[in-house]
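Missing here is one protein chain; the remaining ones are kept as they sit in the complex.
Labels for the chains are A, B and C, by order of writing; each one numbers its residues from 1.
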Amino acid sequence: MKALGITATFIFTTILGAGAPQAKGPTIKIGAIFSTTGPAANLGGPEARTLEMLVQEANQKGGIGGYQIDLVLKDSGSSPEKAISLAKRLIEEDKVFAIIGPSTSGETLKIKSIAEEGKTILLSCAAAEAIVNPVASFVFKVAPSDSHAARRIFEQMKKMGISKIGLLSSNTGFGKAGKEQVEKLAPGFGIQVVANEVYDKDATDLTAVVTKLKAAGVQAFINWSIEPAQAIVIKNARQVGLSIPIFQSHGFGNIQYAKAAGPAAEGVIFPASRLLVADTLPADDKQRSVLLKYKQSYESHYKEDASTFGGHAHDALLLLGKAVDKAGTLDKEKVRAALENLQGVVGTAGIFNFSARDHGGLGMDAFEMQTVKNGKFVVFSDTAAKK
Amino acid sequence: MSLLEVKDLCKRFGGLQAVGNVSFTVAAGSIKALIGPNGAGKTTLFNLIFGALLPDSGQVWFDGQQTDGWQPHQVVAAGMARTFQHIRLFPKMSAWENIAVGRHVHSRAGFLASMLGLPWTRREQRAVREKALDIMRFLGVEDRADVEATSLAYGQQRIIELGRALACEPTLLLLDEPAAGLNMRETSEMAKLIARIRDTGVTVLLVEHDMTLVMNISDEVLVLSYGEKIADDKPLAIQKHPEVIKVYLGEDDA
Amino acid sequence: MSLDLFFQYLVAGITYGTIYAIVAIGFNIIYNTTGIINFAQGEFVMLGGMIGVTLHALVPMPVAIAGAVVVTMLVGALIEMLFIRWLRRPSVLRLIIITIGLSIGIRELALLLWGEGVRALPYFTGTAVTSLSIGDVHISPQVLWVLGISAVMVAALNFFFARTLLGRQMRACACNREAAQLCGISAKNMVTLSFVLSAGIGALAGCVISPITYVQYDSGTSLALKGFTVAILGGLGNSMAAIAAGLLLGSLESFSIWVMPAAYKDVIAISILLLILFVRPTGLFGNAEAARLKDY
Partner (left out) sequence: MARRRNLPIVVLALAVIAVQLASAAAGKPQYLTQLTMAGYYSLVIVGLTLLMGYTGQISLGHAGFFAIGGYTSGLLTTYNLHPRGGGGLVSLLQATGLLVAGQDLYGGDLLVVRPWAACLIAMLVAIGIAYLVGKPVLKLRGHYLAMATLGFGTIVYKVVLGSSLVGAADGISDIPAFPLFGGVVVTGKSALRVHNYYLAWGLVLGAMALLTNLVHSRVGRALRAIHGAEDAANAMGVDTARYKLNMFVLSAALAALGGVFLTHYNGGIGPSEASIMKSVRYVAIVAVGGMANLWGALIMGVLLNFLSLRGSFGSYDDAVFGLILLAIMLFAPDGLLRVELVRRVPGLRCVFGQERAP
């Protein structure tokens, strides 16, 4: 009995002790749920770091819309059940104004209805179409759609006269979403997927999988993944003598994968946001200054290469700030409406044009086809490829 | 009438013939001892009779049923019980609880009834405890009922193990070296105890190295050597049996 | 299926198999002296790879690998002395949970130290695209390195355990701790030594396989699972058996991809492992006596 009492007391002191920090001036409380650890740490890590850095920067400059940001950052460990619990906590208990994240589609889809019912803006950093289709009024996404990436890849394939391809994807939410889009869109481009394999994100070697591609006699293959294993695929493909073109998804947009695959990565083609090639963009490019600013401050702050995923957190905060500015109030419904009507906002992923029917906001032009040359990401051009 | 009949029982372990073509009977209400040098296959024979091992060939008939191929728990339900050469008491359970496990086949509360705590299961529980305490009284160790069994003195552990087997209410009791590790006084008490158990109508088959005990209480003695039966007779006849003497004293002296 | 493809799948299977086997060997050493499965074995492999890559930025590769092995051995010794040595008569389950706790702890420390990025040593011979070809069958030279080093490792271990005094003392502890102590062998030192040895072997494995598999703060866990599977499949404690079992499991996985979707690779491999265990409850080459000794 006593011990139960003590346990209960302990529970309650822990709970009650965890009150919100005292804030100065008008504040806006923003919640964030990222997979900083767990299988999707490659996404959540840069996202969380980006947001922490930007919130600090913004608060020094007076916050967003005149409000100091009070950031409540939570790690979901890539588990949907934890994301659900954390989303409820942020909405009901911390009463946050908006939530940025989660990092993966699986988690986002689980908390979509929670955000909608709790009338709290959710700016997901995951890519799945199902997040914004059907549209839930409070749910937005800032990551470019997989369908756009797939279309860009197929357009490029058409140019190169490829019609028979293999598809590899990893067994995570990112891989799954891409796989679905590729399967759905390929027939429309007259492209046939003759080999379709899902591999383990923790794979140590994938020679057998690329052997299967080789046996299927494909003209090119798409490798849709966000994890390090995608570099193993590229390596193994070249090792078994597959010299066909390799297309990657935007999940390749992290220079460490290109480095890991070494010479095998040379010539890999993939669609990605211009962040990766920011310094090579022409001076009149609309995104150039935004990209360079984010890239430079992230890289000097954390001493590591910026990735497109950290950029999603940047865009989410940027969009939220613009909407609060435009609404001029902290009324959730009004800010939501303002967000829905934002046009021409230049972010790292592209230029956002939201509407009541489109809560994704990015067009196909968000992607630029890129390739690896001498261990660096560069804009892909057909002439360069021929050489 | 014989309670147990073993016919041509064989068991090999790899190249070793542990038990070869052994046949014998145990008469109801008697004490039969099984002796032989170390490695003669006595414990293996026990395990074959009890169902802990499958025989390669041969038959075991117990109480009119052919029991070879049965699992130990089925053999127990048919009326056999055993003790172990190396004491196998249940740790972290008190002495009476150890004995209470022996009541398993004579009680019937299953998973569902036990979980629901039906009134009859509680009555049955109380009856089991009473029976366990009765047995402890019979064995003269009732004062140790609540002591953790594995912390008892060695001799007492032997007695608890015996009590646990008695709790099964066997018609045939198999005792594997009941006096092993006991001192002279304890051994003679054990002998008296076994005789008392026989007097309650329980048939006893025992493996033992202590010849005084064996010769004092056995009605018949079976001698094994290298897995084969070399003699099966009254104790006095066994003591004079030339082959037994050869086995025990070595061939050169014979 | 053409013969070329058959051999290409076989090569893939050999690649998987050698990676699993080299990890499994580390499990066996600690198992042989203590009777426990060290669930932090995968973390030794990860640490070896991480430290190797870190050192390689400063010194040539052979030195970096040697350094990684030595540092990981020290970590192994430290872990044994801090967390295992002073326990009085610990139960096997308690030790297993301690090693699970250690595995989580080391992984999280690695995350703090190195972040979630992925690293690798360069290929020992050639580059990521180099391969040796026989007809249309290709194999990366690194796979041969892994295979060769595993073979040398097993030979050296067999020599160590069979021929050297120290090795024999370790084996004596494994058979009968009390008796070994009566003969003047310090059982505790032998346990420490087994941790040092298996940490070193894990680290070497981590360095050798890192060009193929890469290394990340959490790569130890999945490697450990596979290593454990292979150690069990072969029969615990037998390193030669581990190599055979590794190659078998690797080939099973590889050929399963030929006929089934790759997503179910592990499902097929583990189902077969379970079937083998049901028929041979102590692994392919294990013996029942040893398994009974090391119960929980």
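Just so we're on the same page, a residue touches a chain if its C-beta (ideal position, glycine included) is under 8 Å from a C-beta of that chain, and two chains touch if they have at least 3 such contacts.
Please read all numbers here as calculations on a predicted model, not as lab measurements.
Chemist: Using the whole complex, pick out the displayed chains that touch the missing one.
Modeler: Over the full assembly, the chain not pictured touches A, B, C.
Chemist: In the complete assembly, which of C:I104, C:L132, C:L166 or C:M240 touches the absent chain?
Modeler: For the chain that is not drawn, the touching residue is C:I104.
Chemist: Looking at B:F24, B:F62 or B:W96, which makes contact with the chain not pictured?
Modeler: Touching the chain that is not displayed is residue B:W96.
Chemist: Which is it among B:R12, B:R88, B:R137 or B:K234 that touches the chain not included here?
Modeler: B:R88
Chemist: Using the touch rule from the top, list residues of chain A that touch the missing partner.
Modeler: Listed in rising order, the touching residues are 1-4, 7-8, 11-12, 14-16, 18, 36-38, 74-82, 84-86, 88-89, 92-93, 104-107, 109-110, 112-114, 117, 128, 134, 136, 171-177, 198, 200.
Chemist: For review purposes, identify every residue of chain B that touches the missing chain, sorted by number.
Modeler: Its contact residues with the unshown chain are 50, 52, 71-73, 76-77, 81-82, 84, 88-94, 96-97, 100-105, 107, 109-111, 114-117, 121-122, 124-125, 128, 146, 164-165, 167-168.
Chemist: Just checking the interface: what residues of chain C touch the absent partner chain?
Modeler: 37, 83, 87, 90-94, 96-98, 100-105, 107-108, 221, 225, 228-229, 232, 236, 261, 263-264, 266-267, 270-271, 273-274, 277-278, 281-283, 291-292, 294-296
Just so it is clear, only the chains that are shown with their structure count from here on.
Chemist: Testing understanding: with touching defined as stated, what is the shape of the graph linking the protein chains, line, ring, star, complete or other?
Modeler: other
Chemist: Looking at mean CA positions, which chain is nearest the middle of everything shown?
Modeler: The most central chain here turns out to be C.
Chemist: Going by the contact definition up top, give me the pair of chains with the most C-beta pairs touching.
Modeler: Highest contact count belongs to chains A-C.
Chemist: Whole-Å distance, chain A centre to chain B centre, using C-alpha means?
Modeler: Once rounded, the distance between the two centres reads 72 Å.
Chemist: Can you give the whole-Å distance between the Cα centres of chain B and chain C?
Modeler: Roughly 47 Å, centre to centre.
Chemist: Going by the contact rule at the top, pick out the chain C residues touching chain A in the complex.
Modeler: 1, 5, 8-9, 11-13, 15-16, 19, 111, 115-120, 122, 127-131, 133, 136, 138-140, 209, 212-214, 216, 218-219, 222-223, 226, 253-255, 257-258, 261-263, 265-266
Chemist: Given the complex with chain C, which residues does chain A contribute to the contact?
Modeler: It comes out as residues 37, 41-42, 45, 171, 197-200, 202, 204-205, 207-209, 211-212, 214-215, 228, 231-232, 235, 238-241, 256-257, 260-264, 304.
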